[in-house]
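Heads up, one of the protein chains got dropped from this complex, but the rest are sitting where they should.
Here is subunit A:
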């Protein structure tokens, strides 16, 4: 009886402890990839490396960046796979990244790899600002199709536009950063002041504006090309608009955290991230990937897409990120009355 009791208690206790006993290495990966991409990427890596299991912590860019920074003294992540290069540069400025030249990194476009030796981060693909424009709702409301960023400030679009919040969303930040770089600081903020008048909502993620546009909740969503192409493919009544002044963009990139206890496995993931099979996965989602010659044409993305990207000074965008977000919040978050 007593033995049974002891066995029972033992069972209860082991039940209480999380079952962690597995022979494989578990790598903690922080990521801002889209949820529908994570599944494919994870499967592909684990198939190639059966002894490593990936534990994904997925959040939007702003949240992941804040989380990594707050864990600076006690890093929980081994690898970052799929985070904005501007965010990774901030981590690098804090001395948080481990330099490593992944096998095959020389095959990548040098523009898309960190200049340090060995590089602190390696690029995966480019994602860029795109406007999702719901043609059905626009017709009902008699809205013309916008062609440029400047068009969006026209009074006819008042209350018709949604965009991602730049503090939580990487897509939101690349818009703000590009406007400031293209127009200059003063004109950039003036532009956003005007845009703010037309803005219906700032939302949490970069995908949501396009999903809202696709569902007709708001006719215009400032989003990025992957989500737009994916929703159009599914039959959403949207047109993708690539504003003529230029598209803000950022790189999705990979880096190893300094102090990772699974460095060997982390390096394997970094190697995989720049390999051809990985690039072929990225290519399914993005028009420009870090390895030249891999990308194929997506019917919804223009052929001269790469030329439409605005000039982007990553170092500037990274260095000023906090100040820009603060100014943005001061201007647009503490406004006296909620708008209708």
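A few points about this structure:
Keep in mind that, in the parts below, contacts are C-beta pairs under 8 Å (C-beta built on N, C-alpha and C of every residue); 3 or more make two chains touch, one makes a residue touch a chain; residues count from 1.
Note that in this section contacts and distances are computed from a predicted model.
Within the choices "Two-component system response regulator", "Putative 2-aminoethylphosphonate ABC transporter permease subunit", "Oxidoreductase" or "Peptide O-xylosyltransferase", the name that UniProt assigns to the complex's undisplayed chain is "Putative 2-aminoethylphosphonate ABC transporter permease subunit". When the full complex is taken into account, the listed residue touching the unshown chain is A:201, out of A:25, A:148 or A:201. If you put the hidden chain back, the residue from A:116, A:136, A:197 or A:276 that touches it is A:136. By the touch rule set out above, subunit A reaches the unshown chain at residues 6, 9, 16, 18, 35-36, 39, 55-58, 60, 62-63, 66-67, 69-70, 73-74, 136, 159, 167-168, 200-205, 207-212, 215-218, 235-237, 329-330, 333-334, 336, 338-340.
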